[in-house]
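One chain of protein is taken out of this complex; the other chains stay put.
Every chain is named by a letter (A, B and C) in the order it is written, and numbering of its residues begins at 1.
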Amino acid sequence: MIRIIFFAQLREQLGCAGIEVEAAEAKSIDELKKYLCEINPQWKQFIESKKILVALNHEYVRSNLSLKAGDEVAFFPPVTGG
Amino acid sequence: MIRIIFFAQLREQLGCAGIEVEAAEAKSIDELKKYLCEINPQWKQFIESKKILVALNHEYVRSNLSLKAGDEVAFFPPVTGG
Amino acid sequence: MPFSISIQKDDFDVGNEYASLVMNDTHAGAVVFFVGRVREMNQSRRVSGLSLEYYSGMTERVLEQILESAKQRWDLLSVRIIHRVGRLQLMDQIVFVGVTSKHREQAFQAAEFLMDFLKTQAPFWKKEITEEGEIWVEANQKDKVASERW
Partner (left out) sequence: MPFSISIQKDDFDVGNEYASLVMNDTHAGAVVFFVGRVREMNQSRRVSGLSLEYYSGMTERVLEQILESAKQRWDLLSVRIIHRVGRLQLMDQIVFVGVTSKHREQAFQAAEFLMDFLKTQAPFWKKEITEEGEIWVEANQKDKVASERW
């Protein structure tokens, strides 16, 4: 399984803090996004927003990395700490 | 009288913390410097050093201002606080 | 602990943090620190408090990476980063960044660098509690520009 988590306003927009996805369903970040939007079409506008940041196993990712079972993928809006 | 004071290493080099000069003897900063070097020729190399800063009545002076009785003139080396 | 990071709900004491940063350090000629606090007005909204969320695991890691970059760029003797999370009230302290170095220009630059990257890279999200309800804070273009100068 791949663990998917959402933060801040994205979590509220999706109405979901996190889900698990079978590794077979998403072999890359792009496939994962596509899969998430297929199972929840109302997520598409949020997940595909250019502003949304993606992290794989606690590291920012800016390209279409491949995924494997046990990975953790996070989607979140621009950060506003400090 | 004009009050003249010296600080830090300049005071130690001159062996003098301050003196008073008759206003008639020094009508300007340049005249004052000349007068001081006349009465104490061994001061010349220190007083005329390009590094030495001059203040008139607590304000830095960079030109040959005129002096009057009651003025306070200070000579000191570059500052090193902080 | 010359270099340490905390993410915590609890408040911190600036005097104690300062004392720990310089304790027994005969070389720390310069100490710079920054404290961020909850302020009343933000983009013309009246704020009574904040709710701060973070990404446990990743936030610590990003802060460690930022700290590591700062150590490589400047000659630092100690650094302390504290960021609070959870519910905060008006005037509460949010963040502390303290840096010691031999020289002041290094301490100043490192502290600014740490704050600029903390603001733009570390996964924290602020929700403001305002008269008009709870509002997620939008990322600031000015912070992005500030982080790009390094």
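By definition in this document, a contact is a pair of C-beta atoms (placed from the backbone, for glycine too) under 8 Å apart; a residue touches a chain by one contact, two chains touch by 3 or more.
These numbers come from a predicted model, not from an experiment.
Trainee: Check the whole complex and report which displayed chains the hidden chain contacts.
Mentor: Result: the unshown chain touches B, C.
Trainee: Can you say which of C:26, C:44, C:72 or C:141 touches the chain missing from this structure?
Mentor: Per the contact definition at the top, the residue touching the missing chain is C:26.
Trainee: What subunit C residues would touch the chain not displayed?
Mentor: 13-16, 18-19, 22, 24-41, 90-91, 102, 104-105, 107-108, 111-112, 115, 142, 146
Trainee: Under the stated touch rule, tell me which residues of subunit B contact the chain that is not displayed.
Mentor: Counting only subunit B, the missing chain is touched by 5, 7-9, 12, 55, 58-60, 74, 76-82.
By our rule, only the chains that are shown with their structure count from here on.
Trainee: Taking the mean of the C-alpha atoms as each chain's centre, how many Å separate subunit A from subunit B?
Mentor: 73
Trainee: Quick one: which residues in subunit B touch 2 or more of the other chains?
Mentor: none
Trainee: Which positions in subunit C touch two or more other chains at once?
Mentor: None at all.
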